[in-house]
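Showing just some of the chains, left in place.
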Amino acid sequence: MLLRLGYDMQFDIPEPVACVAQLRVHSSRAPGLRAPDHVKVEPEIAVEEYADSFGNHCTRFLAPAGTLRLKNDFLFEDPGLADPVQAQAVAHPIAELPHEVLRFLLPSRYCEVDSLTPAAFDLFGNTTPGWGRVQAICNWVYAKVMFGYSFARPTKTALDVFAERQGVCRDFQHLAITFCRALGIPARYVAGYLGDIGVSASDTPMDFSAWFEVYLENRWWAFDARHNLPRIGRVLMATGRDAADVAFFTSFGAANLKSFLVISEELQDGLGPKP
Amino acid sequence: MLLRLGYDMQFDIPEPVACVAQLRVHSSRAPGLRAPDHVKVEPEIAVEEYADSFGNHCTRFLAPAGTLRLKNDFLFEDPGLADPVQAQAVAHPIAELPHEVLRFLLPSRYCEVDSLTPAAFDLFGNTTPGWGRVQAICNWVYAKVMFGYSFARPTKTALDVFAERQGVCRDFQHLAITFCRALGIPARYVAGYLGDIGVSASDTPMDFSAWFEVYLENRWWAFDARHNLPRIGRVLMATGRDAADVAFFTSFGAANLKSFLVISEELQDGLGPKP
């Protein structure tokens, strides 16, 4: 499966401002790239690249006043397989989890594990630890939370979503992540591209996608409480505890988004879009 | 200054539970140790040591059912200097901060930087970036928040403290950290020993202490919004975004604290406690 991926976004920068972009494909998916996918910045300014504590590629620069444009357009080879489903995958006893995975059990900005633990045990305590428990959590969140763009607010947390039962994509994942952690299953937030845009009636064609991953049987597995069905061509860009760690663009001061385009389409052999 | 440091705590463990202790002196303070300060665990069980993503020493084990005891008692050489005060220390422009420091500008579980940014600018926007701004923040938090053990609750956040104006030690630090980050100054939560216990009327002799650090002029500096005066003999144990990352003891299941003792006293040459 050959994907054309990319983005083109413009910001109005009133005065020079420090910025960090998490717009590159994650190192774990680097083999699918035909060439490095460095962010193209206009105007041409000095950028620095670094990896944050989650291993995400970060691109950092001081944006001058005026128009800032970030873009890229590249090809990506994906195996084209649906999210793997392994209904027998078991949860590790916490004592056997790798050290570096433990932090994905803790509470974080938008995932109040400490507050929601009693509710998590009440709702899912009787499910079998492992894949079935995570699926039960996704089923619940998918069924109980109503999707709507008007429900978005930047400070909305899992606790808010649990009470109000309304939210956007990231809210669904935050609530599911919180329940997983409360029940001892490491869970992390993921942002990336979705290769099969259009499969679900609720897809937003021109946006990045958010999902989450849980750690079962020695690896991370993708789940998506918002769509709650396996998808094809998830290309991970950044991961972290929650949306506070994962943002395609962060500015430490004013930066007004003027236009925003995400490219994600499957190409045919001849490199034209699939009909 | 020679300090005798240590702890002795017992838990009642109803059934086997995975635990992580952050009870060792931080690697940055290791030179003051005369011998490694490995946690003594009773009963004698296998423990694993690792460093978390903040470089904290973590001691990990599966506690069996019954009584769990964690203890240590060791000597520590400290320069015996008060917290340095450098009133001219300037804040780095964000664009010039080291990569690894940037995460201490983000919101975290108990520090809702996103929500409190307008209030931070309103209250402290006119102060000079750097030491004076941090001191102004500490002065405000110290003056406005009332201390009381009855105000403690495990899920209390900076936003709660800001509104309710009541809290315990960690709450003071969380609010000050949040304001610092909102104004572009990296700030992190710290737990450790205080060598000059008894100096402040509000000291709690037999407990670990919490303070915070800010990054100015190429290094971290200790501040303490709870006591708001320089102290002597701070020995750092663990640091992180907030109290969610820093806990002397975490159990992933029930563990009931039965007794708790912290040792922190200055010794004379002859190794007896100072009169």
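A and B label the chains in the order they appear, each numbered from 1.
Everything below uses one rule, namely that a residue touches a chain if its C-beta (ideal position, glycine included) is under 8 Å from a C-beta of that chain, and two chains touch if they have at least 3 such contacts.
The shown structure was predicted, so the numbers you read here are calculated from the model rather than taken from an experiment.
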Homomeric complex, total chain copies (2 given): 4
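Everything below uses one rule, namely that only the chains that are shown with their structure count from here on.
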Cα superposition of chain A on its sequence copy chain B - rotation in ° rounded to nearest 5: 180
Length of the line joining the C-alpha centres of chain A and chain B, rounded to whole Å: 31
Of all residues in chain A, those that touch chain B in their complex: 18, 20, 48, 50, 52-53, 58, 60-62, 93-95, 99-100, 102-103, 105-109, 112, 114-115, 154-155, 184, 244-245, 252
